[in-house]
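Every protein chain except one is present and positioned as in the full complex.
Chain IDs A, B and C follow the sequence of writing; residue 1 opens each chain.
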Amino acid sequence: MTHDELQTILDDIAVEMAAEVNRGTVADYIPPLACVSPNQFGITIVDSHGHSMSAGDTDVSFSIQSISKVFSLTMALRSVGETLWDRVGREPSGSPFNSIVQLESEQGIPRNPFINSGAIVISDILLANQTSDDMISDYVKFMHILTGDESLKIDQEVADSEKATGYRNFALGNYMRAFKNINHPVDVTLETYFNFCALSMNCQQLAKAGCYLMSGGQLSSDTSNPVLSEERTRRILALMMTCGHYDGSGEFAYRVGLPGKSGVSGGILAIVPGVASIAVWSPGLNARGNSHLGTMALERLVKRTGWSVFSASDEISG
Amino acid sequence: MTHDELQTILDDIAVEMAAEVNRGTVADYIPPLACVSPNQFGITIVDSHGHSMSAGDTDVSFSIQSISKVFSLTMALRSVGETLWDRVGREPSGSPFNSIVQLESEQGIPRNPFINSGAIVISDILLANQTSDDMISDYVKFMHILTGDESLKIDQEVADSEKATGYRNFALGNYMRAFKNINHPVDVTLETYFNFCALSMNCQQLAKAGCYLMSGGQLSSDTSNPVLSEERTRRILALMMTCGHYDGSGEFAYRVGLPGKSGVSGGILAIVPGVASIAVWSPGLNARGNSHLGTMALERLVKRTGWSVFSASDEISG
Amino acid sequence: MTHDELQTILDDIAVEMAAEVNRGTVADYIPPLACVSPNQFGITIVDSHGHSMSAGDTDVSFSIQSISKVFSLTMALRSVGETLWDRVGREPSGSPFNSIVQLESEQGIPRNPFINSGAIVISDILLANQTSDDMISDYVKFMHILTGDESLKIDQEVADSEKATGYRNFALGNYMRAFKNINHPVDVTLETYFNFCALSMNCQQLAKAGCYLMSGGQLSSDTSNPVLSEERTRRILALMMTCGHYDGSGEFAYRVGLPGKSGVSGGILAIVPGVASIAVWSPGLNARGNSHLGTMALERLVKRTGWSVFSASDEISG
Partner (left out) sequence: MTHDELQTILDDIAVEMAAEVNRGTVADYIPPLACVSPNQFGITIVDSHGHSMSAGDTDVSFSIQSISKVFSLTMALRSVGETLWDRVGREPSGSPFNSIVQLESEQGIPRNPFINSGAIVISDILLANQTSDDMISDYVKFMHILTGDESLKIDQEVADSEKATGYRNFALGNYMRAFKNINHPVDVTLETYFNFCALSMNCQQLAKAGCYLMSGGQLSSDTSNPVLSEERTRRILALMMTCGHYDGSGEFAYRVGLPGKSGVSGGILAIVPGVASIAVWSPGLNARGNSHLGTMALERLVKRTGWSVFSASDEISG
């Protein structure tokens, strides 16, 4: 598939999405998110050669929310390695993103790092040797490196809003602290977590940030300093496939067939191993809390490119 | 990778597995399974050219148990198409294979077709226009076609044993009938289900039976009469990835990175799309009810071949 | 309070109940129950001197359903004593009468003998040394003794209907059998259970049958042969208070303040220790599955007589 062919596919999809009447429902539990227009849609693809293609509103920034869980997990694996699995599981939860029920029967160990409770534990792990401010700063720097863009920053209004109204997350944090699976003061750990979620990115930046996941952990052609080993990269992709869309993960795998991670602001990062890093964004959500048009766009993209990891065809290497 | 190289890998793995001291625990809830020796291990690979390679006890037959759920789902998709999703979900359950809890809160709709409740509904769907005996006969014939081996048959002792002691399955069936999600007498539907599970196969036959899943739904080079469409085949693989190992599905995806389906008799069918159909068998199970050595063997195979669907390398088409 | 005063109270209540517009909803899951008219209402009181007072439709028979759980528990305590608590708990379930969820986390041990699962275990205990037919016959004889009325019999249409459609009960029985907490074939245990539930009684007979619970276990002035010891009688009353109305038990205690046991056919047996045995019946149920008008009538009766066990006044001893 040529760049032109792919660009045409993206343009077609953007036109089709613009025409969709049902645009999903914008999340309202974080007040600043509630006023974003559901009419927006953008999609960016970066291929294995670093070539970027976009269609739609790909320069509009949004807080990446739960997509940050992929990056914080990456940082935690770099920092403490596989020992982090002592404190968080690797199984789909079968529950919504903010469910607390599972924690009671499983003694404060979250099912996986991609639901809120799991990502809060990851934040707590990252705080082992530094303050929340330093950790947030390190995270932003890490994202600068992944994107090559030093303009990225936290949307402080969003972070503050979550701090003021994120009662369920405070409940999760306190509950896990009762099981001694949070080691820092709950408000410190959540401060870190909320700032991770509040990083502001657009589709172009996000697709760029996902490139190491496409390329076996490598950031560039200089393979001497990978972000992650090839094995750990594969494992993150496996978690994205089984757990990346909360209790809609099975549905996403069924319809799209790519490892992906969604956020309530309407973004999805999806990876075609060895082939492409894809960022899509549209603020309206479906019943599972995943971008309605974003999922639909990815489904069409995969249909037209044959990019499912479950595809038998050789065209995957494009 | 040459056939010789691959054969060497298989031989090495068989030797390594023979040396493992911890062999897992043989399932004892179905009496005839309890007396199988955990010392056995076999692995067979059939590649995209139909070439078969084996190591270990690959000609010893075992009842395929839950692996049958892949084949019955295939038959149901052929028979009624996507309408079957009205009666069964597509999400990982986060629960053991025989859990009944989820059914209460979700009104008798099983989470997915690969847990017992879901496969019982699939059996019920297949009974729409025929008797249990005819349906079982059709299933055996379908498996004859997939394997090209007309000697395959039901292990009647195993089927009878489940009928006599499968109380949890009777509980699941009756419970779903109360929600009107089972339409036939519970014992008739379960008779069908138990016989599906009791089909006796060895690794060589099982790997052959999985070939249509490797090759986009095609049974042979004559592509005019596929078992399933390419799209439905991908979708079954997605379900195997997210739900194929009960509440150990995330772990399997993390360690192995292939769509797979396990059974309590110790078999696993794993698929490398476009590349290979793999059957592995060792009767001892891990804590999640999946073959302990089978999982370990697949993990090593993937490490040595690079066959994870999450691998960025081009060698996958090897 | 004189007999005349009490009769007037009953007559008033019957008139008030006849005037109620909202009559609750008749249970429809057992087909023969569905066609009973919700316009019926009856109430009978038998006092500690054996004097009986009635108002309304107290000679219309109905299957006593779950009220039978009090009598089968009594028989089981007579038969095996406190050892029965090894197989069933004594705590309110916080769940509907037919919930199966609790059984999964608590290994097949029902919360209490007054939910379906618990009463099925009680039936199984009673089958230890005899056939289902003999046991049912013993139960009917026991009820003849309690009521002094040899005309009582099982409503076979109701028993057969439950056998044909009681899928949830078959699910509960099979599920507990999987945990080895049912020792007989599930259909045999359920045959017994369904027949217990299908005993046909009217309010006059039911109030009479409850007299031993009012009088410390004594059936008559001849105290040499009690039905139960005084201590066990108190304990059954405690269970009726905490568990007698499924997940509406707290509400009943709050509004009525008497130990009671309801059934889905609309009957309630309530006991004023030392003072009165009360049977009330009206087929329409409230949201918790307890008689809507029956509960209301008891609430008014207690208000006008001061008969709550939580009352501080001396009038309780009448």
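One rule holds for everything that comes next: a residue touches a chain if its C-beta (ideal position, glycine included) is under 8 Å from a C-beta of that chain, and two chains touch if they have at least 3 such contacts.
Note that the structure is predicted; figures quoted are calculated from it, not measured.
Among the chains on display, the ones the left-out chain touches in the entire complex are A, C. Here one chain is not drawn; of C:Ser63, C:Gln102 or C:Ser161, the residue touching it is C:Gln102.
Of the listed residues C:Leu127, C:Leu239, C:Ala270 or C:Ala297, the one in contact with the hidden chain in the full complex is C:Leu239. In the full complex, chain C contacts the hidden chain through residues 48, 89-95, 102, 111-112, 214-216, 230-231, 233-235, 237-239, 241-243, 247-251, 253-254, 257, 259, 273-274, 303, 308-314, 316-317. One chain is missing from the display, and on chain A it is touched by residues 99-101, 104-105, 167-168, 170-175, 177-178, 186.
As a convention for this text, only the chains that are shown with their structure count from here on.
The touch graph of the protein chains shown is a line.
Once the centre of each chain is set as its mean CA position, chain B and chain C turn out to be 48 Å apart. Each chain gets a centre from the mean of its Cα atoms; for chain A and chain B, those two points are 31 Å apart. Taking each chain's centre as the average of its CA atoms, chain A and chain C sit 56 Å apart.
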